[in-house]
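One structure, as structure tokens, below. Some questions next.
Shown here: the complex without one of its protein chains, the others still in place.
Entry: chain A
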Amino acid sequence: MGLFFADEKSGEAPNRKSREQCWESRDIFFKCLDNIKVIDPLDPEKGQEIKKNCGKEDQQFQKDCVASWVKYFKQKRPFDKKKAKILKQAKDEGAEVIQMSGYRK
């Protein structure tokens, strides 16, 4: 087993500090995407636009997070956006948000 952990890159246990650093870079990059109104960072049509406007933020994001996390967060973004949109739409239509007991807000 020890053989696998002798590796230098993933041998290091992810810690709180590196996690928070990663999340921060992610948020900066996503904020940049919001500014240029890009929802899906993996959309090939928007590739050039992202590189032009948020290239620096994207690089920092990839530097602070391991590749699998970058991929995960980038894939997750459209879903989170969609969810937020649905909730906002429901709120604008005057839908009442019911907090079910025992459920997260």
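To be clear about the criterion, contacts are C-beta pairs under 8 Å (C-beta built on N, C-alpha and C of every residue); 3 or more make two chains touch, one makes a residue touch a chain; residues count from 1.
Note that contacts and distances are computed from a predicted model.
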Given the options "DEBR0S3_15720g1_1", "Charged multivesicular body protein 6", "Vacuolar-sorting protein SNF8" or "ubiquitinyl hydrolase 1", say which is the protein name UniProt records for the missing chain.
-> "DEBR0S3_15720g1_1"
Logged for chain A, residues touching the omitted partner chain are 1-11, 13-16, 19, 22-23, 65-69, 72-73, 101-105
